[in-house]
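Below is one structure, written out as structure tokens; comments come after it.
Complex shown without one protein chain; remaining protein chains in place.
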Amino acid sequence: MDIYTILKLIWGGILCLLMIGLALMVGMDMGVGTLLRFVGKDDAERRTMLNIIGPHWDGNQVWFVLGGGAIFAAFPTLYATSFSVFYLVMIMLLFSMILRPVAFEYRSKADSTRWRASWDWTFLISGFLPMFIYGAAFGNILSGVGYHFSWTGQYYQDSSFISYLLNPFVILCGLLSVSLSVYQGGVMLMLRSNDPIYSRARNFSRIAGVLAAFLFAAGGVFICFMQGFMLTEPVNTAMPANPLHGQHVARAAGAWLLNYSAHPVLWLLPVAGLASMICGSALVTLKKTVLAWWCGMSAWIGVIGTVAAAMFPFLMPSTTKPDQSLTLWNSTGSLYGLTCMLIVSTIFIPLIITYTSWCYYVMRGKVSTAEIANDPHSY
Amino acid sequence: MQFLRLAGLAAVLVVALLFAVFVGDQGPWYFAWVIGTVMIILISGAGAILFDAQETASDDQEV
């Protein structure tokens, strides 16, 4: 294999890792946001919940921004095309995402009940909606997206954004992502709170885990029957990153399972995902919260791994011009760009993980309601 | 232990020196920013300490 292909593969892997990191860390905080109004019955409880993720939400949110930045740098064509074809959906995602920092910082800074109640609704929206759209985006990409390129490389959209939302499979994917985030958020609350938050969060987590397992299995059934995409001719993996030439793609029902039949070992991924969800629910019931947190992580690895294994090497297939589908081979950055980004990432990602863990270590322990009332900086 | 600390200090100094030489050469304005920002902070801090000194030295309550 030549070096460019290897770099493309490495970046495909990093893309998966980023998607998992983003779903896990941001999803956890969003789960807490979604649960805020349901688990916290009064203002003191809600503030306790917010302060559990208070010191970390900002850092976690950067996974989201970093996801955007890394796709921009390593997959410029994918970044340019996917964000534009999903325009109104992306804008909705953006709106709900930008409400969050403001809600955190502003909610508890004024005493009026109406002020706080409005921000609590904002937390629900900005917790639920982004995770729903995150999942729905995966659903849409699996179903294929309508777009084509002109000779200059400009994309043109061939289907309306309504079709990206009103599709049962897409809604299912969105709900799966929401349930996993609620599960993880609930576990996080259990880790750092006492009753009554603890037991309410436990109930939600337990249900969310089971629901996620059910949705994931149902999604699997969809995948078996839906129109997938496949390369009909061998492709030059080291080809210049240009979607206009060099690929021949066909659509076929069940094509997303081809990689699985070629490499049966891949079945471990969906199995691991499903098992993690069920085990997670059981562990929550048994109050083994730390283990349950790690189960949530392996559930995300299982889910995103399953999608990646099904789609490889596709990143965003086109329904209207399948030959121009974006794949790992035709939408990355240049050899130089990928090398550069790889060096930077190998330096900084371990560093980030180290200091993020250190921050969690410093802020460890249960958050009590009394502590919050005395701290002028608390949310 | 003493030796380790010295070695660590030496390593930091060498890195700082290399940084200064390289950035000073390639990006003089970046270098100026580093030096300038440190200077601004020190002078502004010195102003505050001077304020305390002025306060102690005179009976004047005015600010």
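Residue numbering begins at 1 within each chain, and the chains themselves are lettered A and B in the order written.
Going forward, contacts are C-beta pairs under 8 Å (C-beta built on N, C-alpha and C of every residue); 3 or more make two chains touch, one makes a residue touch a chain.
As a working rule, contacts and distances are computed from a predicted model.
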Protein name as given in UniProt for the chain not displayed, "Cytochrome ubiquinol oxidase subunit I", "NAD(P)H-dependent oxidoreductase subunit E", "Spermidine/putrescine transport system permease protein" or "Electron transfer flavoprotein subunit alpha/FixB family protein" = "Cytochrome ubiquinol oxidase subunit I"
Task = Using the definition of touch stated at the top, determine which of A:210, A:244, A:258 or A:282 touches the missing chain.
result = A:244
Inquiry  = Using the touch definition from the top, which of A:12, A:209 or A:333 touches the missing chain?
reply    = A:333
Ask   = Which of A:54, A:127, A:219 or A:322 touches the chain that is not shown?
value = A:54
Key: chain B, residues in touch with the chain not shown (by the definition above)   = 26-30, 32-33, 36-37, 39-41, 43-52, 54-56, 58-63
Message = Even though one chain is hidden, which residues of chain A still touch it in the full complex?
response = 54-59, 61-62, 64-66, 68-74, 76-77, 79-84, 87-88, 90-91, 94-95, 97-102, 104-106, 109-110, 150-157, 161, 240-242, 244, 333-334, 336-337, 340-341, 344-345, 348-349, 352, 355-356, 359, 362-363, 375-378
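We adopt the following convention: only the chains that are shown with their structure count from here on.
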Message = Please tell me the distance, in whole Å, between the geometric centres of chain A and chain B computed from their C-alpha atoms.
response = 43
